[in-house]
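Excluded from the complex is one protein chain; the other protein chains are retained at their positions.
Right, chain A next:
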Amino acid sequence: MSYYDIDSILTESELDIPDLGYLDNTPTQPLKTGAKVNLPLWLAEMLVIANTGDVEGKSFVTFDLPPALGNDVIQALKADPRAVPLRDQSPHFYGLGTHMMELSEEQELAAVLRKTFVTRASEVALHARKVGGVGHRGKGAEEGSNLGIGGAGEEFLRGLDEWERKLFRKAHDGAKSGKEWMEGVKKH
């Protein structure tokens, strides 16, 4: 999935590389030392992994975390995971996060992502159950409160990343088939 993720990592070159200038929009020049270029994740990942084979033991590229996993986002997630529309950061937020963690081994990032995922998952399940009118008959009061979720809920659902969308679909399918069965019992 993240193979197609155009979301790039900021990669910093440590060497002059001839003929690669086009990466920095200067096709005629060599790629300068210290130039920052955006590369697709799959390519940047390979470069960072290949670092170890360097001659002088010095890596020829260093990388920064993509803005989706930047400090602002992480702080916001720490404050309230549910309030951050992850999709605006990256459609493959968690996928990106796991790739980054493989490269950088940041303990804090892992903990924040885990908390975010788990907290948002229960919220996702709640919406999955309510969307499509799973609310039962004869519960007018509860229906009302569900409508209350509705407005904020749509916004939340728009902010789901791909993992969460998948999760939403699973939870929704479960709730839906449960409802169908419940109605089927009476006909049987």
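One rule holds in what follows: contacts are C-beta pairs under 8 Å (C-beta built on N, C-alpha and C of every residue); 3 or more make two chains touch, one makes a residue touch a chain; residues count from 1.
To be clear about the criterion, contacts and distances are computed from a predicted model.
A single chain of the complex does not appear, and UniProt lists its protein name as "DNA replication complex GINS protein PSF2", one of "Carbonic anhydrase", "N-terminal E2 ubiquitin-conjugating enzyme", "DNA replication complex GINS protein PSF2" or "Autophagy-related protein 13b". Of the candidate positions A:72, A:88, A:154 or A:173, contact with the unshown chain belongs to A:173. Hidden from this view is one chain, which touches chain A at 94, 97-98, 101-102, 105, 107, 110-111, 113-115, 117-119, 121-122, 125-126, 128-129, 136, 138-139, 142, 163, 166-167, 170-171, 173-175, 177-178, 180-182, 184-186, 188.
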